[in-house]
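All protein chains but one are shown at their positions in the complex.
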Amino acid sequence: MTRHAPAAGGRSLPLRRVVAAASAAVLMLGLAACSNSGGGGGDSEKKVALQLWDTDTRPDRTANLKALIAMFEKENPNITISYLGLPTDSYMQKLSTAIATKSTPDLVTPKASDVAALVAQNALAPLDDRLAGSSIAKKIDPNMLKSAKAAAPDDKLYLTPATALADAIYYRADWFQQAGLAKPATWDDFFSDASTLTDPSAGRFGYTIRGGAGFFSQFVQMVYPMAGVGTFFDSKGRSTLDSPAVVAATEKYVSLYGKDTAKSDLTADFKTMVAQFDNGGAAMLSHSIGSYPTHIAALKPSQVGVVGTFPADNGKTIVTGQMVTGFGMFKAGAHQDAAWKFLEFTMSKEGNSFWAQKSGYLPGNTDVAKESWVASNPAMTAALDTQKAKNATVLQQPYYLPQFSAITTTDLLPKWQKVLQGDESAKAFLTDAAKQLTAAQQDYLKRSKK
Amino acid sequence: MTLLEDPIARSLPVEPPRPGAQTERRRPRHRGRRVLDRLSLWVPLGLFLLFTLVPLYWMVLFAFRPSGSTSLIPWPITFDHFASVWNGSGFGIYFQNSIITAGATLVVSTVIALLGGYALARFAFRGKTLFLVVMLCTQFIPGAMMLIPLFEIFNTLGLTNNLISLIIADTVFHLPLSLVLMSGFIRNVPVEIEEAAWVDGCTRVQAFRLVVLPLLKPGIVAVGSFAFISAWNNFLFALMFMSQQDRFTVPVGLSYLLGEFGADFGALAAGGLVAILPVVILFAYVQKFLVQGMSAGAVKG
Partner (left out) sequence: MTVAVPRRRSSQGGLSPSPRGRQSPIARRTRLYPYLLIAPAVLLVLVFLVYPVASVFFYSLQHSNVTQPWNDGFAGVDNFTRMFGDPLFWQSLRFTLQWVLVEVALQFVFGLALALLLNRTFVGRGIARALTFSPWAVSGILTTTIWILIYNPATGIGRYLADLGIGEHGTSLLSGQGTTFLAVVIAELWKGVPFFAILILADLQSVPGELYEAADVDGAGPLRRFVSVTWPHIRQAVVLATLLRGVWEFNNVDLLYTLTGGGPANSTTTLPLYVAQTAIQSRDFGYGSALTVVAFLLLTFFSLLYLRLTKRGAES
């Protein structure tokens, strides 16, 4: 039997050494070659590098935002802004992590509903003083400014009211035409149209109701205007959710489920609703003007009709879903002046016009609101018509309440589904919801008195 | 020379009758059995293929069909979704990052698993059970609950915004599975083969490299592909640890296509097809290593 070279224990272990050395080398290289995020950049001369995090990243929006940044950089050659896109469904986790680990960027794109959470973490810089000293202060839509301030627990301004969303009801114009129906103009129209256009054997339903994640926005969108109730809390800070008008409207709304809507709407979140409507499963859909581009991409523009909302029996038109979305800056940012310059730009005529038009959202600059493109976007005109209606009241949702999203997103959803299934009465659901929100509101009022 | 010492014989893949393979015995009287035998393969396999392919076909449908269409065949065919996902989302760079991350995780994971798996399979040492239990316990807490401490650790090491942090995180969270699986495969290689090599004069390392490693091909394929795929599909860490757009990976890029204000199913399906294609090709290539090694011949001598 042949023998290889002596294999006594005194030999070294080449393979293992190589592997260990390689792993160590890789780690070393990594540590040496590490590059931290750009952050504030060096402050040599006046060259400033900012970082902006986008909380609602979509391919077309990214392109638009980068173009907006390019416009700004051209006018401010000493400032560069690098863009980071966060996914729409998980940006909050990233922001919270960044705040907790002190690694926040300079700029961010918050919605009004994000402000309370960010302010509670002491993350955003208040903009009131800066705005007061700026020339664009006079040009800002007062309603949107009020909305933006109302979103914060301390009524300060934390985001530029660059754009605002508004609720809209989409309907299949071609189906309406085929059935000889006119554009719906009242709640009675809405309910009867939904019933007429329901044809289960053909897989068509008159409406798609949001039974799943995020249901609360659409719930408020439909029920409050039906009820004609214009405030979320009464003067004593009690929730209006269990008021008789709202209860009656809810019961009527819930009766649509299973009859004029697909049973599968029970768990429908945004994606499912959109899939339903855009693929010919439903004749009407409630959402915001923000989804208009999605609908006309799937269907032809001529097939998509948009209408705002309808007046209640008491004559009031309740405007829902006004959610200001804009730009804000972090308190911990190293270049607050440069960051403010960009925020100003987003409200300026040039910047705001570009941004609002590309987004398809309502502009915050009053001059821009008069521009011609506003009238050519069906979703926006529908929303604006609603706002201009007689006796129009804007319903402000209490985004300033820190418990608001926890209550309406996590806690109320399963109960809402029970109501749709018929396992719980609308009244019981609303009483429970009202109790929780009233408690949150009272807690807030007490704290803000201190 | 024994089979172990003959380098030429060793390098030729030997494929003795596959285990579980029905030996095709020609018995003209039992031709019916042959038909039954083929049926017993193709009927269940067909069902599995159907179950696998229908959802994949749905992805193909949405990727190649114009938005809003409801036909069952992607006709008229459109490539718009691919264009919008590749150009609009900057997919090229995400792809690159994903490949780097997943590839490195594959290598690091497999190496550490080989080392640790060998220890688990061949040795009984004090603390072995503790080691196993600790490894197991690391799987019990979801990564989402540990984001901030993990970020802090990487920050201290200066590794945030560096793909290395992803590689480490992916490896660490995948390690217990890799270790356990690899030790199982190593244990399946009869110790006698190694002992024979030692008797022939190899060191433990040589024996491992020359004798055991070739027989571990199926194991390495399995463990490596699990590690690769888990890193390829990791979304949370990629999002949380990177803060530069050109460091994100494919899952993050895909997540841009779906959200509260836009649902581009077509682009998502197109992106998904692009994301899955390299892995399927990889599978098609490595699956041929999932064949019996030489263990059958070697022990008989």
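Order as written gives the chain letters A and B; numbering starts at 1 within each chain.
In this section, contacts are C-beta pairs under 8 Å (C-beta built on N, C-alpha and C of every residue); 3 or more make two chains touch, one makes a residue touch a chain.
Since the model is a prediction, treat every value here as computed from it, not as a measurement.
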Displayed partners of the chain not shown (whole complex): A, B
Which residue of B:Ala196, B:Val211, B:Ala227 or B:Met242 touches the chain not shown here: B:Ala196
Residue numbers in chain A that touch the chain omitted from display: 1, 6-10, 16, 20, 23, 93, 96, 99-100, 116-117, 120-121, 200-205, 211-213, 261-269, 271-272, 275-277, 279-282, 402-403, 405-406, 409-411, 413-415, 417-418, 421, 423, 447
Touching residues on chain B - with respect to the absent chain: 16-23, 41, 44-45, 48-49, 51-56, 58-59, 62, 70, 72, 112, 115-116, 118-120, 122-125, 128, 131, 133-142, 144-146, 148-150, 152-153, 168-169, 171-172, 175-177, 179-181, 184-185, 187-189, 191, 194-196, 198-199, 202-204, 207, 215, 218-219, 221-222, 225-226, 229, 232-233, 235, 250-251, 254-255, 258, 265, 268-269, 271-272, 275-276, 279-281, 283-284, 287-288, 290-293, 295-296, 299-301
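Here, only the chains that are shown with their structure count from here on.
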Gap in Å, rounded to a whole number, between the CA centres of chain B and chain A: 38
Residue ranges of chain A touching chain B (in the complex, touch as defined): 1-7, 11, 13-16, 19, 23, 26-27, 30-31, 33-38, 51, 56-63, 82-90, 93-94, 97-98, 100-101, 103, 105, 214, 270-271, 274-275, 278-280, 288, 290-291, 293-294, 297-299
Touching residues (chain side chain B, partner chain A) in the complex: 1, 5, 67-68, 70, 84-85, 88-89, 104, 108, 111, 115, 144, 147-148, 151-152, 155, 157-162, 164, 198, 200-203, 205-206, 208-209, 239-240, 243-245, 252, 255-265, 267
